[in-house]
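For reference, the structure I am asking about is given below.
Every protein chain except one is present and positioned as in the full complex.
Then we have subunit A:
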Amino acid sequence: MFHTTFYLRRLHSLVGLLVLGMVLFEHIFTNSMALGGAPVLNGALATMELIPKPIFLALEVGAIAVPLLFHAIYGIYICRQANNNPGRYGYVRNWQFAFQRWTAWLLVFFLAWHVFDLRIFTKAISGTPISYELLHSMFTGNPIIAVLYIIGMFAAIFHFCNGITTFCMTWGIAKGPRIQNVVSLCSMGLCALLCLITLVFMGSYFVM
């Protein structure tokens, strides 16, 4: 008796919260350096370049690509098990349940585009290093791209923050309705904060 489903589901939950949560925080942290202008963001990117290449690549594959692919592929399987019904049962948690799945679909496409465009095409194939100037011209040159990035970031932030709430339920950490409410309010507070930070650093490209 080996409970494959059980371990896959729990791994999906852990990978989403811990590994991909770290990736999200790293992205928000590094990108928020744009608030300091070109020297600060480029400085942060240069610091990351100090990590030896093989280790950096191993991290990119082991801590981002593999967990992300697993979370996405198994997540699609989970999404397909749901028949979203917030129209009939319009409770807050049910809307969050549906949004968790809608943002998941959006993120599959957004992240595929983001990774192929910036990491694979721009950085690996064209050999153009990622810099403040590159992002500045990308966002201000075509504000639709900036808007798409903001939507993608908002989706990722919501998906992660709502994931904190469901993680606490799935692992039996928050049992009763009172603590579940507290956890949900805290994670939605974090969601609002991270969205605001994202909006501010994305907006900074247009005023600087």
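The rule we apply is simple: contacts are C-beta pairs under 8 Å (C-beta built on N, C-alpha and C of every residue); 3 or more make two chains touch, one makes a residue touch a chain; residues count from 1.
Rule of thumb we're sticking to: contacts and distances are computed from a predicted model.
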Among "Multifunctional fusion protein", "succinate dehydrogenase", "3-hydroxy-3-methylglutaryl CoA synthase" or "sn-glycerol-3-phosphate transport system permease protein UgpA", the UniProt name of the subunit that does not appear here: "succinate dehydrogenase"
Touching residue (missing chain; options A:Thr30, A:Asn94 or A:Ser204): A:Asn94
Sole contact to the chain not displayed, among A:Phe56, A:Trp171 or A:Phe206: A:Trp171
In subunit A, positions touching the absent partner: 1, 3-7, 9-10, 78, 80-85, 88-89, 91, 93-94, 97-98, 100, 165-166, 169-172, 174-177, 180
